[in-house]
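The structure under discussion is supplied below as structure tokens; questions concerning it will follow.
What follows is part of the complex, with its chains left where they were.
For clarity, chains are labelled A and B in written order, and residue numbers in each chain start from 1.
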Amino acid sequence: MHTEIRKLLTVICEAQLEPRVIADLERLGAHGYTITDARGKGARGSRNAGWDRSANIRIEVVCEAATATAIAADLRKLYYENFAMILFMSDVEVLRAEKF
Amino acid sequence: MNTLDPVVLFFVLGVLAGLMRSDLRLPSAIYDFVTMLLLLAIGLKGGVELSRQPLVELAPQMLAVVAMGLLLPLLAYPVLHYLGRLQRADAASIAAHYGSVSVGTYAVVAAYLTSQSIPFEEYMPVFVVMLEVPAIVVGIVIARGWAAQHQWGHLAREIFLGKGVVLLTGGLLIGWIAGADGVLPIKALFFDLFKGILALFLLEMGLITVSQLGDLRRSGLFLVGFAVVFPMVAALIGGSLGWVLGLTEGGTVVLATLAASASYIAVPAAMRMAVPEANPSLSLAAALGVTFPFNILLGIPLYHAAVRLILPDGA
């Protein structure tokens, strides 16, 4: 079975940023994304209250390395200073590489 | 006596469970649900009352109340910034929280007066709606200056389209259009269950209050003091305004309590986006960790007693 290598970019940030980050992803050429609700703790303290005031989301994007780097750079520029956010990348094998 | 009000006992239960580190927690979907029901119910109640009388009669009162909503953050800011040495953004954000109102606190004071069968102007929820937004605008202007002007359009979305404001105003409009008879079919859910839903809300609020204590410790003693003292000052202003407006004893207590309460639904979401450099845990720790419990446990009876002194003849 033929597979190709792509980047899996994972972004974890406060839920309120969802619409903004999604807009950024699409602007920067991601062909898709997957979001799961999450809670957690980091430098900005625990994030798990209700009325989704301070819950987190976990966004995954599979894309080409260049796109991943561009997104990462952009998100860092826009949000790292003031918002709860981390991101990390790794290589993944995909089928239907043309999709990503 | 207040603490005997069962809904408040649910808050106490939540606090105790939280302090003892029980794993009790309302699922967040349920907390959202319960909050939505409260917001809609309060809006509906207010709207129904509006439909009973010409808006014009209320206009002057509403203007006065909005003015108070603009004044309170302007009072809070210098205290926080100069006295409390808080950064501009943080001080502005906290000021916005305290200039706005807490829907949960309103529900508790309404329950308190009802259980003591003290009447109050039924259209009070209108003031709750009126007070949500002005303080947010003031807070943003303080933090951003008019420089922010160019992005006001964008900010308006954060301010007016947050679900808190949408549900409150939406409920108000529906109640207004439908009128007293119109809402009868949905009375069972929104009005009859109100106190029970409020009890569940307060149970979770108790747990949330405790979860804020950590942040509170970090945020320092000044903020704790502010979160107790400022509400009392604000209550004085609100109460006096109620007296000037010739509200009933009950209505005056409600307005005092609204002034004393700090928002934790509409404002946090809006300020987070409008003034991101402000540390949200400061305002939440103060509003949820100190002011909310203070108001529902001690503040309300206190403001009531005070109003009694001002209006000895009980009206």
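The definition used in the following text is that contacts are C-beta pairs under 8 Å (C-beta built on N, C-alpha and C of every residue); 3 or more make two chains touch, one makes a residue touch a chain.
All of these numbers come straight from a predicted model, not from anything done at the bench.
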Protein chain stoichiometry for the whole structure, using the labels that appear: A x3, B x3
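Criterion: only the chains that are shown with their structure count from here on.
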Subunit A and subunit B, separation of their C-alpha mean positions in angstrom: 35
Subunit A partner contacts - residues on subunit B that touch it in the complex: 26, 28, 31-32, 35, 204, 208, 211, 214-215, 264-265, 268-269, 272-273, 276-277, 280-281, 284
Of all residues in subunit A, those that touch subunit B in their complex: 14, 16, 44-46, 49-55, 81-83
